[in-house]
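In this view, the complex is presented without one of its protein chains, the others remaining in place.
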Amino acid sequence: MSPRRSTHSKAKTRRIVLPNTDDAVNPHASLTGGSTKQIQELIDLLRRNNLTELEFEREGIRIRVRHELAARPLAASVPEPLPTPPQQSTYSASSAISVADTSAGFVTVASPIVGTFYRSPSPDADPYVEEGDSVRKGQVLCVVEAMKLMNEIESEVDGRLVRILVENAKSVEYGQALFLIDPKAAS
Amino acid sequence: MSPRRSTHSKAKTRRIVLPNTDDAVNPHASLTGGSTKQIQELIDLLRRNNLTELEFEREGIRIRVRHELAARPLAASVPEPLPTPPQQSTYSASSAISVADTSAGFVTVASPIVGTFYRSPSPDADPYVEEGDSVRKGQVLCVVEAMKLMNEIESEVDGRLVRILVENAKSVEYGQALFLIDPKAAS
Amino acid sequence: MFKKVLVANRGEIALRVIRACKELGIKTVAIHSEADALGLHVRAADEKVCVGPAESALSYRHIPNVLSAAEITGADAIHPGYGFLSENAHFAEVCESIGIKFIGPSSENIAMMGDKAKAREIVAKRGLPVTPGSPGELRSEEDALQAAQKIGFPVIIKATAGGGGRGMRVVNKADDLSRAFQAAQAEAKSTFGNDGVYLERYFLEPRHIEVQILADQFGRVVHLGERDCSIQRRHQKLVEETPSPAVDDKLRREIGRVAVEAVKAAHYRNVGTVEFLLDKDRQFYFMEVNTRIQVEHPITEMVTGIDLIKEQIRLAAGHPLAIRQQDVALTGHSIECRINAEDPEKFTPSPGVITKYSPPGGFGVRVDSAMESGAAVVPYYDSMIAKLITHGRDRQESVARMKRALGEFVIEGIKTTIPLHRRILEDPDFQKGHVSTTFLERFLAG
Partner (left out) sequence: MFKKVLVANRGEIALRVIRACKELGIKTVAIHSEADALGLHVRAADEKVCVGPAESALSYRHIPNVLSAAEITGADAIHPGYGFLSENAHFAEVCESIGIKFIGPSSENIAMMGDKAKAREIVAKRGLPVTPGSPGELRSEEDALQAAQKIGFPVIIKATAGGGGRGMRVVNKADDLSRAFQAAQAEAKSTFGNDGVYLERYFLEPRHIEVQILADQFGRVVHLGERDCSIQRRHQKLVEETPSPAVDDKLRREIGRVAVEAVKAAHYRNVGTVEFLLDKDRQFYFMEVNTRIQVEHPITEMVTGIDLIKEQIRLAAGHPLAIRQQDVALTGHSIECRINAEDPEKFTPSPGVITKYSPPGGFGVRVDSAMESGAAVVPYYDSMIAKLITHGRDRQESVARMKRALGEFVIEGIKTTIPLHRRILEDPDFQKGHVSTTFLERFLAG
């Protein structure tokens, strides 16, 4: 869902709007009669020239190039939609939300509840996991305390723990990323 | 007078009608092939002219160029807001505003005052001019009545009267086009 | 006074509460679902916490996540707005138990008034006028038939836990009672998780009149006049006004006194609304007490100058009521139109991105909305996207102003009920103030 996307009027012609941001367009999408390479060229053109819109139509030979004044440098005042909504969010008090991070092939472990993040079962105990550790599916990674209850968060994949994203004893929101796991590095 | 103008562009735009399409970009050249070089030329054109939009269509021979007010690298300087500024507007009660209509090479005679348009000096008299007539610079074309005064509107060029744009006894705004004159057809 | 209030709601009412807190110098925490991360109420607050996915049961109505959000942000009070957890006695109780102030009545108040049949009993016992109906919850079909025959047909069966028209059935004759009884029970069960129903006499063309009350914990209660909410579609209010064209000073004093006595009988505190039915003979009957701030509270604010959200917060903080009945002056007339993201003829929801949002302005015009150009109307929640409120020296002026303001209101990209409101305001019956709860049905048919 993208509650605040910049909008465009519905023209009769097919428009290819290429926003000038990094997560622009899937270059593999098939286009009417055009080749991916050609579209990539258009994207590069757009990027190089710091435009905000470039429209091109083949049959009617129509080209439209736009450079928006308020072309705000990357999401300063116009926030990007949502920080990638969990694509398969299975809510449960003790299993994490895992999201495949397509950019690097990592799996993100996100908090399924609101609460306080603890890396160990008690203040004196050792942390459940450290960066670099191998983890197995079902292994407890941390607890999130909510309403005086300790909720254990388990890994949903085998892999290597690449990064711990939250400091110990900090509060976390629903859906907040806690860990990055590299499933390809499963031992 | 049209009550409630419904159209409204988001920003004040200054439209530039390019006098000769060949000077800009030859659309027939290789756009069919989707050559980026052609598009780059358009972009350069956009840049050089500090425009924000440039639209080009071939079938209908249509070029649309946009320069939005706030498009400002030149933000320091004062914007030019007039939609269709009379390029040589010498205001006077009896001389018309003439604007070179480059699209067809005609000169537009516009009303320099607000009032009521009359084609003849009195109800019984013959019209000053008819479509197709040859006119000379200084020749009276019509009167615009304002505040009970009859203001004679003179032609500022020699040429042929191509079109009378307002009906007799209708009210006219400041700057409203009254006649089209073809100066090339001066006898 | 509270230091930090968590607003357990979204949209215009969340923004309304945040605005009041800002003016009182109280910090605010917004909660939001994943669908609302970019909402104006989120940006307006000092802090924000995502409490779950779009489905409200897993976010705005998810008690553990909402309370955890209050805990981790150190909020000392929660404002529930309307809808969601606002009339959830259990939630209010948990708040009380963990020492976070619930900005609203006590959990006992909510539970008592939430049982509509029980509330009628309490009020009737005090000798106040209640719609003729079953003495309490109906235990069986026989019960229902007996009660219906006693008060006479037509009757209306209502869910004891009800609201919003769910679990309601009008019954015109004894033969239809059994089926309607079962249908109402089933709908009540599925909607509210409670199949309790009761019945009342069904009035033809009544007015829906409600009285705003304020009550402190020291037993002082004042009322702020009535609101006429007769223009409804399927029990959803569309246009509200105050004062009611059908209520004169004498009736206002009388109905206000009954409202005050009713809430006193229930030992009610904080803000509340006492709903009445006003029949054609100007008899009025108690229906129920709403234990939350109402959507339509702004029109009462416009004619009294009293900020109801601020009063609600002050009362919840334990302050005594500073307003006395004799200080309450009703000035002029106010109307509210609820602008919904709906097709104005078919009433189908119209979610989407608002490509252009340009609210009306000027004298006597108020807009309560969390929308803006580029905002998305998400399909998961209530379709109301803006409340347009006008105030004038008299009904004629506030109606003229509303027409003017509706004409200025630009919302593009989605469909809204603005065209319907324009038509309603042009209706001769509306202009004369001749409306009842059946007005809209006839209006739409005609």
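When the chains are written out, they are named A, B and C in that same order, and each has its own residue count from 1.
By definition in this document, contacts are C-beta pairs under 8 Å (C-beta built on N, C-alpha and C of every residue); 3 or more make two chains touch, one makes a residue touch a chain.
What you are looking at is a predicted structure, and each value in this text was computed from that prediction instead of being measured.
Note on the undisplayed chain: of the listed residues C:408, C:426 or C:441, the one touching it is C:408. When the full complex is taken into account, the listed residue touching the unshown chain is C:393, out of C:179, C:235, C:393 or C:442.
Check C:152, C:362 or C:419 against the missing chain and you find that the one touching it is C:362. One chain of the complex is left out; on chain B, the residues touching it are 1, 3-5, 8-12, 68-70, 72, 75, 78-79, 81-86, 89, 91, 113-116, 146-147, 171-176. Interface with the hidden chain, as seen from chain C, comprises residues 15-16, 19, 22-25, 44, 298, 301-302, 305-307, 331-332, 356, 358-359, 361-369, 372-373, 393, 397, 400-401, 403-404, 407-408.
Throughout what follows, only the chains that are shown with their structure count from here on.
For chain C, the chain with the farthest CA centroid is B. Chain A and chain B, compared by their mean Cα positions, are separated by 51 Å.
Our note on geometry: chain A versus chain C, Cα centroid distance of 39 Å, whole angstroms.
Centroids built from CA atoms put chain C at 57 Å from chain B.
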